[in-house]
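One protein chain omitted, others in place.
Up next is subunit A:
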Amino acid sequence: MVAYWRQAGLSYIRFSAICASAVRAALKPQFKVDAMKVAESSVKVYVPKAIA
């Protein structure tokens, strides 16, 4: 049986990311701060413009 999100074209990685952010959003305030700090992405995507 195919999962509904798999059928909609989502990968398990994306499923996992959404679940993780849902759990982080449901933390008690004193724990939420630390979790959000860890969760924010420290990778900046830079796409160089093609020449000519």
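Quick note on the criterion: contacts are C-beta pairs under 8 Å (C-beta built on N, C-alpha and C of every residue); 3 or more make two chains touch, one makes a residue touch a chain; residues count from 1.
Quick note on the criterion: contacts and distances are computed from a predicted model.
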Omitted chain, identified by the protein name its UniProt record gives, among "Response regulatory domain-containing protein", "Origin recognition complex subunit 2", "ATP synthase F(1) complex subunit delta, mitochondrial" or "COMM domain-containing protein 1"
"ATP synthase F(1) complex subunit delta, mitochondrial"
Considering the whole complex, not just the chains shown, which residues of subunit A touch the missing one?
3-5, 7-10, 12, 14-20, 22-29, 31, 35, 38
